[in-house]
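See below for the structure under consideration.
Every protein chain of the complex appears in place save one, which is left out.
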Amino acid sequence: MTSSSTRSINTTAVVGLSFWVGLMVLISHWMGQQAHRWLPVQASTAAPLVDDLFSFETAIGTFVFLGVVSVMVWVMLFNRAEKYDETDAIPIEGNTRLEVIWTAIPFVLVMGIAFWTIRASDQLGTLGPMEHIHPRNPVEEAGGYLGDRLPAEQVEVIARQWSWEFRYPGTTVSSTELHLAVDQPVTFRLVSEDVLHGFYIPAFRVKQDVVPGRAIDFNVTPTREGVYRLRDSQFSGTWFAANQADVVVESAEEHQEWLQKAARAPLQPGLSLAVSEYATRQARSNPGWATVPPAPPPQVNVPGSPAQPHQA
Amino acid sequence: MTTTTLQQPGAPAEHEEHPKHNLTGFIIFLCSESVIFLAFFSGYALLKTSALNWLPNGVEGLEWRMPLINTIVLVSSSGTIALAEHFKNRENMALFRGFWLMSMAMGAYFLYGQAVEWSGLQFGFTSGTFGGTFYLLTGFHGLHVATGILLMGLMLIKSFIPGNYKGGEQGVQATSLFWHFVDVIWIILFLLIYVWQ
Partner (left out) sequence: MTIATFPPEPTPEQGWGRYFGFCTDAKVIGIQYIVTAFFFFLIGGLLAMVIRGELITPASDLVDRAVYNGIYTMHGTIMLFLFIFPVLNGLNNLLIPTMIGAPDMAFPRLNAVAFWLVPIFGFLLMASFFVPGGPAYSGWWSYPPVSIQNPVGHLINGQGMWITAVALSGVSSIMGAINFVTTILRMRAPGMTLFRMPVFCWTALAAQSLQLIGLPALTGGAIMLLMDLTFGTSFYRPEGGGDPVLYQHFFWFYSHPAVYVIILPVFGIFSELFPVYSRKPLFGYVYVALASFIIVGLGLIVWVHHMFPSGVAQWMRNLFMVTTMLIAVPTGVKVFAWLGTLWGGKLRLTTPMLFCLGGLFNFVFAGITGIMLATVPVDIHVSNTYFVVGHFHYVIYGAAVMGIFAAIYHWFPKFIGRMPYEGLGKLHFLLTFIGANLNFLPMHPLGLTGMPRRVSSYDPEFTFWNVVASLGAFLLGVSIIPFLLNMLSAWIRGPKATHNPWNAIGLEWLLPSPPPEDNFGEEVPTVISRPYGYGSGQPLVEHQDEIERRLALQEAAA
């Protein structure tokens, strides 16, 4: 084989490879853009940060995945043994330079992602201080709201098996549907009266376990009006799946109006799907495998509506 | 790592256990076992440092003088068992048995002291995290001491089989290792529970 033909083969290979890598870059970029569409609506200041990071990782991941799969498809197409060819291939035992390259590149890549992530986390700053507290005594607090226990700027979130209760600062309002004013930073004080629960609002991209015996401060700023879902994300027993609540983000005026109206409303049982399902279940002749009975629904000013449409 | 060959002249049937592997296996086991204690120790430290009130109501703290005597007895038994092993290697079986028995007695004294201490305490297993971790740590360690005494008894009986220790006896080595292990664990335990109050 002459040197010129070798060079021409190499040129073809280089052009082909460049073309393919370019195509992979384009596809990866496109996938990164698509990634935003796989996520719920952005309804908090945290959401854009999380989504951009996810989009970036999707793009990088797509590129790596396509690269590996390209090699696999290539060898399956062009490096197959001929029929009845029982011989071995050319023995190549390794290549130290290649090993160094493919150790160094992933190292730099993941450290880059880690650096970006740490900066993003700092910007988020969702997690406030955590303090150990004595578990609350449910009997002592039954049927009412002790407004003076709370720092004025915090919304207290009380998780139970299986209901959510929200108590608002500066008022005596409580509800089983979370109301927030748009574009106003809010700090939650998360407490649980029984087991672990997870405070998860997908549209906000935030999640924090609610740990019994601790009060955890948690900061969020909603940015979009609408109705979203709050879901229990840490398995909490039989009616875990039903332990959801609505989050209503409204304008500051509407929020004030709602608070005033709620303050005048009498206390009534809040929403708890578990309580009604439990009653049906116990009415059966054989209720089935054992379950912890649900806590009685909290007494609140505003139970909220179980059937209003939500956006995410 | 050097390689080993398998051929042993006159080796018994293939499914017999090779004595020199027993010690390797036992050391691996001890390393693994120490992680359980490590888990308990770190749990103790974490619960203690984050507790709002660590001691149960009416409990002032732990009395440390008698446990200290206990500690001294247990730690010295590490020395006596080493002596016993030394005499076994010299094939002086009488002194081996003497020091071996002495180590067993010291272990038994330790257990007795522990039992006396337990019976005089004002808190129980369910008295908060303090009571729980105290009984868990001392109880789990005590179980190991008892196991060690049983193993030593077994080795003592085996020493009366004629010619049993001719080719080097790994059981004695393993038991003695186990005993040192139990002692080291106790020292850490003593520091954690009695000294750090």
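The first chain written gets the first letter, and so on, giving A and B; residue counts start at 1 in each chain.
By definition in this document, contacts are C-beta pairs under 8 Å (C-beta built on N, C-alpha and C of every residue); 3 or more make two chains touch, one makes a residue touch a chain.
Note that the coordinates shown come from a computational prediction; the quantities given were computed from them, not determined experimentally.
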- Among A:Met24, A:Val157, A:Leu178 or A:Val211, residue touching the chain not depicted: A:Val211
- Missing-chain contact, candidates A:Asn95, A:Gln184, A:Gln256 or A:Ser276, resolves to A:Asn95
- Message: By the contact criterion defined above, which parts of chain B meet the unshown chain? Give residue numbers in ascending order.
- Response: 1, 3-7, 11, 14-15, 17-18, 20-22, 24-25, 28-29, 31-40, 43, 46-47, 50-54, 125-126, 128-133, 136, 140
- Note on the structure: Had the left-out chain been drawn, it would touch chain A at residues 38-40, 46, 49-50, 53-54, 57-58, 61, 64-65, 68-69, 71-72, 75-76, 79-82, 85-95, 98-99, 102-103, 106-107, 110-111, 113-114, 117-118, 120-122, 124, 126-127, 130, 135, 194-196, 198, 200, 202-203, 205-209, 211-214, 216, 229, 231-242, 244, 277, 281, 288-292, 310, 312
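Please note the rule applied: only the chains that are shown with their structure count from here on.
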- Item | Computed distance of Cα centres, chain B from chain A, in Å | 48
